[in-house]
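My questions all concern the structure below.
The other protein chains are all here in position, but one chain of the complex has been omitted.
Take a look at subunit A:
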Amino acid sequence: MPVDTSKRGREVSSAVETSLPTAPPGVVTEPVSASRRALLVGGLVAAGGAAVAASRAQSQETPDPMAGHAMPGGAVDPYSAHDSGMAHGNMTMVGQVDHAGNGFNPTAMLTDWEVGRTEIMPDGRTLRTFEVEAIDMEIEIAPGVFFPAWTFNGRVPGPALRAKEGERLRIVFRNLGSHPHSMHFHGIHSARMDGVQGAGLIDPGEEFVYEFDAKPFGCHLYHCHALPLKRHMHKGMYGLFVVDPDPARHPEFAAVAASRVLGSPENAEWQELAMVMNGFDTNFDGENEVYAVNTVGQAYMNAPIRIDKSRPVRIYLMNATEFDPINSFHLHGNFFDYYDTGSQLTPTLRTVDVIMQCQAQRGILEFSFADHEDGLYMFHAHQAEFTELGWMGFFDVREAGA
């Protein structure tokens, strides 16, 4: 959590103190550029400095009972560490996003797995069919800030597709948007199904069916592979593609594998969360203005994620941030095991509290709050810039039903 360090700045030597912001509002100007007048003024300021110092120093002899606390008139003191009830102080966006207007809610998206529909094929294998549509949509990514997105199924990130290792997958993709689009899956499949030019990249109004086996197991992604790639990616065309391991194929880790199979009894005790780290370049200058996890900046600050402390937590985390090479995840007050790409059943990293992911990198985080006090535990990117531009949230850790 970034903290106001400037408080300390107030307690430096009295010479500096004199020009610190103790005066009530006056009025003034833009910095004048390096013209004759501006520079001249520098000298004048210096010349007058001693006089200012003298007069201010006197005025400060009277102790201020409100120092360091609320400002007179009930105004917020930006330099106080105690002035705001929330952990983020004044470093927050103003207002609330209309989730209903967006048609998707970041809190619901955490557990909203798209499992499609299944049928048994003649050979006994499961055929799982997903239907995905590309739709142009304006979405509110921060309170009052609207972004002209390209979406899969009207949400950003797109639906979190979930299948099981070894299943046959069929994804029916329809392009209802205004530009050519595709679905390029990170998985093992033939070139014909790759979602690039000539392999499922379709024009508006067209339809394509991708078909391949669900492998390897892990935490993967899909995204549009139309050109220009950066524009199609950062406009919102990406989503999680999770393949659960088949316990029968991993007898040495059958229990671990079983806990990752959505809907299994072993899986039921876990709290699983789908998180996609993303950013939005609202003015199209090649830099993101808003960072988030699951699109809406600071969504989980305003609505902390409820965690039942008796149950372990598993996060399927993916980095879909465009323009910035890496993103990261930091958990407060706790450590976790990390399974990079989720394609192994033993952790890649044990007992860490920060992991980083490059673009399109993803993995699984597992941790528990069982022995913790109740409370709000923060999580955020540890690039403070991303944090302060929206990518931060809270886990609200309590007993079940508390």
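The rule is simple: contacts are C-beta pairs under 8 Å (C-beta built on N, C-alpha and C of every residue); 3 or more make two chains touch, one makes a residue touch a chain; residues count from 1.
Rule of thumb we're sticking to: contacts and distances are computed from a predicted model.
**Student:** Which of the following is the UniProt-recorded protein name of the chain this complex doesn't show: "Phosphate transport system permease protein", "Extracellular solute-binding protein", "Metal transporter" or "N-methylhydantoinase B"?
**Tutor:** UniProt protein name of the non-displayed chain: "Metal transporter".
**Student:** Which of these touches the unseen chain: A:D112, A:E269 or A:E385?
**Tutor:** Within the whole complex, the residue contacting the unshown chain is A:E385.
**Student:** Footprint of the hidden chain on subunit A, which residues?
**Tutor:** 2, 4-7, 9, 16, 19-49, 51-52, 55, 71, 75-79, 90-95, 142-147, 280, 282-283, 285, 289, 297-298, 385, 388-390
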